[in-house]
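Here the structure comes first, spelled out in structure tokens, and everything after it is commentary.
A protein chain is absent from this complex, but the other protein chains hold their places.
For reference, chains read A, B and C in written order, and residue numbers begin at 1 within each chain.
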Amino acid sequence: MDKRISAAAAVAQISDGMTVGIGGWGPRRKPMALVREILRSDLKDLTIVAYGGADVGMLCASGKVKKVIFAFVSLDFIPLEPYFRQARQNGDIEVMEVDEGMMLLGLRAAAWGLPFIPTEVGLGTDILTHNPDIKVIDSPYDDKEWVAMPALNLDVALIHADRADARGVCQIEGPDHYLDDWMARAAKNTIVSCEEVVETSYFQDPARARQVFWERSITDAVVEIPGGAHPTSCNPKYGFDVPHFKAYNASAKDGGFSAYAEQYLAATETEYQERVGGLDAIRALPLPVY
Amino acid sequence: MDKRISAAAAVAQISDGMTVGIGGWGPRRKPMALVREILRSDLKDLTIVAYGGADVGMLCASGKVKKVIFAFVSLDFIPLEPYFRQARQNGDIEVMEVDEGMMLLGLRAAAWGLPFIPTEVGLGTDILTHNPDIKVIDSPYDDKEWVAMPALNLDVALIHADRADARGVCQIEGPDHYLDDWMARAAKNTIVSCEEVVETSYFQDPARARQVFWERSITDAVVEIPGGAHPTSCNPKYGFDVPHFKAYNASAKDGGFSAYAEQYLAATETEYQERVGGLDAIRALPLPVY
Amino acid sequence: MTAATEYSLAELCIVAAAEAFRDDGEKLATGIGVIPRLGASLAMKTFNPDLMMTDSEAFMLSEPNPLGDRGADFAQANESWMGFSRIFDNVWSGKRHAMLGPTQIDRFGQTNTSALGGTYQQPKVMMLGARGFPGNSICHRNSFFVPAHNDRVFIDGECDFVSSIGYNPARLPKGRALSDVDIHRVITNLCVMDFGGPDHQLRLLSLHPGVGVEEVLENTGFAIVVPDEVPTTAAPTEEQLAIIAALDPHNQRAYQIKDNPPGVRG
Partner (left out) sequence: MTAATEYSLAELCIVAAAEAFRDDGEKLATGIGVIPRLGASLAMKTFNPDLMMTDSEAFMLSEPNPLGDRGADFAQANESWMGFSRIFDNVWSGKRHAMLGPTQIDRFGQTNTSALGGTYQQPKVMMLGARGFPGNSICHRNSFFVPAHNDRVFIDGECDFVSSIGYNPARLPKGRALSDVDIHRVITNLCVMDFGGPDHQLRLLSLHPGVGVEEVLENTGFAIVVPDEVPTTAAPTEEQLAIIAALDPHNQRAYQIKDNPPGVRG
């Protein structure tokens, strides 16, 4: 089974109104090339589930988003994502704001086919005030009340990996795979962009096979896009692009997202990469120091 | 903090009536030296939670056990554990028989401080018939019923690792750590025996740090016992002892457990190892082929 | 694709077992025991290369391992880590097809791997325990292999301990349908069956060469559906026999069915 397709073909699998989970964390290993392909599409009314960064900001700024399910949206070194902020402050989007761990439980519930997982997280906070759909239940084993974190069932998950074979075996080589495995498992259709397509034999080394965090049956499409996480990081290959993020952030006050898009987005990813300095420049971006 | 203690001191932390989780799987990487130390003790009325093998059989045969929480008890190549079988067929023990995955959910619920995790597993089976304490609940999100798998809160977990430092950083080098991380996290007191105590600097290599499956705060005691998994396997160091298991299995029909114990158990682990051929012989046991 | 003329009953069953995995697409194929495992491996090596398989230990393989000692030079084709804890992520996702051999199977397709006779507190014969059967049976597709088809396996009445959910309306959980249960094939030393009869009754699909309907009925403790025309189970091809031989170089398959009879009854 050869799951390799183009970014455009992958995005063509997404429909208006779908719930789309996006892997990565803040400015780290986001499937930005796939996000850019959505920006170039006619898609609309998406519900986005993410440990959010510029992926969420760009999709909000370009009118693709009906609702964001989030615990944070941040660029880390720029704490507040400028376009997500605008969208919220303009009242443009619906939100389901949850705790980071609640999101993980919601993804796990979806992955495991459960309606919910109980948790004490959220009790006593406005997470519950503003999410009347999240139910609080009694336990059959104690006298406490518990939040029933509902499954976050995804229609599509978008993930960026380091390597994949044509059959969808995906490797994340960086120090952390974040919650990408749960995004992948929670989705009906998991689309993975990767730095490099490799032969299956690449994974024979157990150390490499250990960096494969879900079964290939979970992967539905493989899109080879070297540099596809830019401007976010793809540790160990490259760091996030600090000057680019600064320009992105500044654009929110000067010109707006249309100016940013006009300057960078372009009609194809190849052209995008040329505009940001080329693949070699992306690969040369230094890793962040925390 | 130096958590190194003797096996006797570790077992002295266990009290009559406690719930004890035992790591490993069937004949694989069981903390058998710690189990043997329990056999040598006056402990009684224990509730054992395990993916069981000879650990469960020996504890049952020696009258230490009030109740076993299990999905299976097996020596793999000898499918039926002889002494667990005897204990069941004599009606000597209480049981809570669950599915393997239900046990995992129960351990996770305990690790995460939850009263239960819902699951469809067990519905329609006699797991529920014979465990009236396992409740079936409604979901606030659908019209189905769900098993509320209760937390399996452990007083003590016993685990065998490859290496540990004095502060309780534990490495499992073998291809699978089974559900040991969840046993460790589900317990108030986690006692780890290991093949070798190493300096903390051993873990600096990220490949080794990746084989550490729980934080040192989870480990309460470290007991250095090279060969301590015998007669079970400790892959990659040694396989399980097929002739020994055959003799153990045969003893159930000829002489009973007291004959086995008299022949092998001895007053100390050193003497036990001498009786089974010595540490070098243990380390030379070939790995099983599956 | 030449049909073989000489083959063992075990080899016939392996090929029938392989057929059970034909339409699975990309599922984890778990064959417990020599014949189910060889069946799944044969399917993966031939008509369903999308199947997934583990090394029965901790790694997923892109090529099935041969059975038994593989020599010091053998390097297995790992494709991802797949320790026991991750197996449950797969089970609960439903993307798996397990084939295994329960001790009892009743007319509802419920099975027993746990205990026989006596009381639950003091069973006459304690077996393995429920293992993963409750989860397997409700989460994903399952098939059964029975090396000795008789009425102690296919019992009259309900299993002494129901380890796995079947098509029993009395045990149907609220909000679910019997058709959610997916028992795909039942392969025995006599025949191939499924639960495709009316109301999910056990149904004869094919008879092994030389086996008659009567023998199946006599050895089954409950009524099964027998279509007017019952085909003969397809013989292995020479190509399949060669692949089976390569997957089982130590001929473990010869010890799975009593006396290792030929595929075509003498």
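Heads up, the rule we're going with is that a residue touches a chain if its C-beta (ideal position, glycine included) is under 8 Å from a C-beta of that chain, and two chains touch if they have at least 3 such contacts.
The structure displayed is predicted, hence computed values, not measured ones.
**Student:** Identify the residue among B:K64, B:H160, B:R185 or B:H230 that touches the chain left out of the display.
**Tutor:** Checking each option in B:K64, B:H160, B:R185 or B:H230, the one touching the absent chain turns out to be B:R185.
**Student:** Any idea which of A:V20, A:V65 or A:V121 touches the chain not displayed?
**Tutor:** A:V121
**Student:** Of A:E100, A:D205 or A:E262, which sits in contact with the chain we cannot see?
**Tutor:** A:E100
**Student:** Could I get the residues of chain B that touch the absent chain, sorted low to high?
**Tutor:** Within chain B, the residues touching the omitted chain are 1, 111-113, 165, 167, 169, 185, 200-201, 203-206, 209-210, 212-218.
**Student:** For the chain that got dropped from the picture, name the residues of chain A it touches.
**Tutor:** 25, 70-74, 79-80, 84-85, 88-91, 94, 97-102, 104, 119-127, 129-130, 142-145, 174-179, 181-182, 289-290
The rule we apply is simple: only the chains that are shown with their structure count from here on.
**Student:** Could you say which residues in chain A touch two or more other chains, in rising order?
**Tutor:** Chain A, residues with two or more chain partners: 112-113, 206, 210.
**Student:** Of all the residues in chain C, which ones touch at least 2 other chains?
**Tutor:** Where chain C meets two or more other chains at a single residue, that happens at 59, 81, 92, 139.
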